[in-house]
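See structure below.
For this view, one protein chain was removed and the others were kept in their places.
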Amino acid sequence: MSAEHDGLTVGEMLLKHGISRRGFIQYCTAVASAMALPPWMGPAMAEQLRASPRPSVIYLSFQECTGCLESLTRSFAPTIEDLIFNTISLDYNDTLMAAAGEAAESARTTAMMGSFGKYVLVVDGSIPTGAGGAYCAAGGRSAVETLREAAKGAAAIVCVGTCAAFGGIPFADPNPTSAWPVSAIVQDKPIINVSGCPPIPEVMTGTLLQFFGTGQVPDLDEHRRPKAFFGNTIHDRCYRRPFYDQGKFAKSFDDEGARNGWCLFELGCKGPTTYNACATVKWNGGVSFPIQSGHGCIGCSEPGFWDKGSFYSALSAPAWGKAGEVAPRQVLELVGGAAVVGAALGAASAGVSRVRQRQLEQHNDEKGG
Amino acid sequence: MSDATSALVADLAPGQEKTAQARVAGAMRGFAQEIGALSAFRLESCIHCGICADACHFYIATEDPQYTPIWKVEPFKQAYKREASPFAPLYRLLGLKREVTADELVKWQHLLFDSCNMCGRCSLICPMGIDVAALIEQARHAMFDAGLAPKELYQKAAHQRATGQPEPSAEPYREQLLAIGKRFGVEIPLDKPEAAVMLCVPRTDIEHYPSAVAALARVMQHLGASCTFRSDALVAENYGYYAGGKSWQRDISMRLIEQALALKAKTLLVPECGHAYTALRWEAADLYGKPLPFEVRHVTEFLADELVAGRLKLARAATGKTTFHDPCQLVRKGGVNDAPRALMHAMGIELDELKNHGGFSFCCGGGGGVLDIERAAPLRYRTMENKLREIDDTGAGTFLTSCSDCRRTFDDAKSHFSWDKTPHSLLELVASQLSGTGSAP
Partner (left out) sequence: MDLLAFARGPALEAALVIFCVGVAWRIAGFALLRLRRDLNKPRTPIGKWITGGLMTVGSRSWPHPEFIPRTGAGEALGYSYHIGLFIVVGLFGPHIAFLGSLFGISWPGLPSGLITVISVLTLTLFLAVLFRRLTHPVLRMLSNFDDYFSWFVTALVLVTGLAATAHIGAPYQTLLAVHILSVDLLLVWFPCGKLMHAFYLVPSRAINGAHLARKGAIS
């Protein structure tokens, strides 16, 4: 990646890397079809991108584990991700850039001023507000400040990963750093949430490509995730769905059902309530995804998924109590205790009834009902 | 008060006058005495499925939903919910259940007395296992305390409680009993100081079927049983039971119990009467306050035992095609299923059974005091049509039963419908087929 604006259009840049116009159109068409966009959009996106100067992208990382970036750069088809890095101008990314310290920060501010109002801000990690923002600071400035400042000149903000989109791990109970998603800090800019822990590489790149290719924010769901990738649940696209429908569930890991590839609902799969593209686009270049590898979906692209009960208790299990998980013994205690209370109330009401009966028995005719 | 309810109130006996307030108080008093865990459970269990209607011949004959058995106790269900149910305090506080009114109680007189034979068929059909007939009996107690028992039942109960006879007669029953003995040439054991078996008679038999009285005496004589009638307790029927007057029912039963105790009797023999069996076999001990020190047996039970013991031998009876009406109180409610048929079998009778026989038999229509309630006659005749048709459908020429009130009801229907059959007493048939000399116990 380069930190300079070399004035080349995307098309010129691609040619320099030996990627022909035809090849680039093919790539864009593939992405368009993966996103269920109309077929004419592939070539249209390609043309628009080729004719444009490379759009500036500022990538800010806050309270994160770098998993999202690792996912983004992890590719089995290097040319595709490379393509992305040659399509955009990634003007700031503290993990990938060579520069550090003052030099890196000044590169960022230069890029921001130079493309003010036009650059895309990509954020991963949550933003802590506790202790005055001290839990995440770089260059003497808190994440909150940095984000607010960077958001001022952004055309749009793409929140990559569940932490940036919904708060993620740091946001989970008890949220000691008072972590918040980007959308809680910035309210006046278009936000696209590409959630997942981490998100699928193709989902991230596809979303970016579509945004740059069309210049428009894609169709978003109520959590501001692109419907193209987050419009269906894992359950709706899962290859194990026939087993769910037949009532064939694995009861424990590596039991016969599990070895036969049966549905993992009873082992805690959150597929039915998780929206993502894992079941179709899959991971590692389409090789597999958690369920295919025998582990239930943990719902990592959903808000608050760390606080929604054990990954191993079924969606249909009771979910009150600490960490949203209830053991049978606790249920029995609850039920038993309630029954005892109820019986006591019943005994009291029986006492009241008996007293009332005696009263009525003694009513003579003049007293009336 | 509406015209209809005014008419009902006007139809009551002197001695049953009460203010509306007093009626409600009386009903609540009676209700409070009846409610216990078991009756509460029954009232709780009703799921409003309406299936009990399909067992009740009043509903079947008229298709009038008001005759649904559980509906007959509706005011008491509401009273229970309001006064004694687990959530009663909340119901009262939030005004969710209203109090029963005198008007309602008066209206319900028709449902609890005129249109219920206390036959217990509803208790057999209820899918929740509710003993609806038991609830109706309890509701009658409350109605009695409200001064709302039908006048015929009230007056007969009052008279029986005071004198031992439901109605005054030109000659006291004692004299009539002795006269029957003379007329039929059979000894009437009367007022012996001690006996193993105490006898009594249905007053219906004294008045209408004296041959049945004679038959009882004849059979006991044939068996050489140690038995006696007692002048102070001749009548088997219990009008207190019909009227719902629980303490009067007790007083009337106590008459018989005291005489049996004085006799040191081993057996109190219930003659051919249905409700007398219920009152004495399945209710008297509770009213007495302790288990009875003697057996209570229906005459058919007693004779069936004698048959099994070999002390009773019967000749074949040439009755032709024969059918039998099972009295509700004896068979369905009383549990005396086999005795009547054992006797008939011993006489070589193969019954052409009614479509609904045994424990499923439809009530004759006169049970529960309905025979005595004049204004109920039209409705009673409507319900009887089905029963008479059933009897006709068997093609039987001979029609037997073992309850004198059932017999009287069928005789009444015979004249009303110009029906071609006559009800006969099983006991009388047995008495006519006695063979051998019998033996002393």
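Every chain is named by a letter (A and B) in the order it is written, and numbering of its residues begins at 1.
By our rule, a contact is a pair of C-beta atoms (placed from the backbone, for glycine too) under 8 Å apart; a residue touches a chain by one contact, two chains touch by 3 or more.
What you are looking at is a predicted structure, and each value in this text was computed from that prediction instead of being measured.
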Residue among B:Asp11, B:Glu295, B:Glu385 or B:Asp411 that touches the chain left out of view: B:Glu295
Selected from A:Ser115, A:Thr233, A:Asn276 or A:Ser301 as touching the chain missing from the view: A:Thr233
Absent-chain contact - pick from B:Gly15, B:Gly224, B:Gly320 or B:Gly335: B:Gly335
Contacts of chain B with the absent chain, listed as residue ranges: 35-38, 40-42, 44-51, 53-55, 59-60, 63, 65-66, 68, 70-71, 84-87, 123-131, 281-286, 288-292, 295-296, 331-337, 355-356, 358-360
Contact set of chain A toward the excluded chain (per top definition): 222, 233, 235-236, 244-247, 249, 251, 263, 265-266, 272-273, 303-304, 307-308, 313-321, 324, 327-329, 331-332, 334-335, 338-347, 349-351, 353-354, 357
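Operating definition for what follows: only the chains that are shown with their structure count from here on.
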List of chain B residues in touch with chain A within their complex: 18-19, 21-22, 24-29, 31-33, 35, 83-89, 99-100
Residues on chain A engaged by chain B in the complex (per definition of touch): 346, 349-350, 352-353, 356-369
